[in-house]
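Presented below is the structure to which this report refers.
What follows is subunit A.
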Amino acid sequence: MTLTAILLVAAALIGIGLYGTLSQQSFVMLMMGLELMLNGVLLAAVGFWSLAAGGVPTGQLLAIVTMAVMAVEMSVGFALITAVYRNRQADMTESLGTMKH
Partner candidate 1 sequence: MTPIVLTMTWVAFLLGMAWYIAVLDGLWAAAREGRQPRAPLANPLYRCATILRQQSNLTEAPDLLNWRLAPALYAGLAGTGVALVPFSSASVLADLEVGIVWWGAVEALTVVVVFLHGWSANSQLGLIGAYRYVAIGLPVMLISMFVLIAAALPAESLAVPKIIESQHELWNVIRQPLGLPLFLLLGLSLSFRGPFNYADSADLADGTASEISGAARLVWEFARLAMLVATAAMAATVFLGGYLGPVLPGPLWLLLKTAVVLVLLVALSHLFARISPSRMLTLIWIVLMPLAFIDLVWAGLVAL
Partner candidate 2 sequence: MSVVDDMAFWIFALTAIVSGWRVFCTDSMVRASFLLLASFIAVGLIMLLLGAPYLGIATIFMMGVEMMVMALFMVMYMMNPAGLNPMVMVHQHRFSIGAGIAAFVGLAAVMLVTDFADNPVASDARVVTDLGKELLGDSMLIFETAGVTLLATMVASVILSSRSGRFGPADEGSVPPPLEPGGQPAGRLPEEGGGHGHHHH
């Protein structure tokens, strides 16, 4: 369990997440891709904190902020989807040519 191994796993998660974000047509699935990328970021942050930064308390803080970002991303995402869905009955990225009203 070296730092390199952990970062490799994190990179793999970010790669898969990016694939998901770019390829999925459904908003909700797109958000799953984002979450997976953040998952990788989280792992990398904790890996650095634990194995390279000697456990400085601020490192953990970065991870906590990442988690908060995830939660924010999800609630904003769902709010947007709900709003768009009401107006357009759409949950697909293509059906949303414009972000106006």
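As a selection rule, all candidates are chains of the complex that A comes from, given by their letters.
Please note the rule applied: contacts are C-beta pairs under 8 Å (C-beta built on N, C-alpha and C of every residue); 3 or more make two chains touch, one makes a residue touch a chain; residues count from 1.
Remember, it's a predicted structure, so these values are computed and weren't measured experimentally.
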Among 1 or 2, touch partner of subunit A in the complex: 2
Sites on subunit A touched by candidate 2 in the complex: 1, 3-20, 22-29, 31-33, 35-36, 39, 42-43, 46-55, 57-58, 60-61, 63-65, 67-68, 70-72, 74-76, 78-83, 85-89, 91, 93-94, 100-101
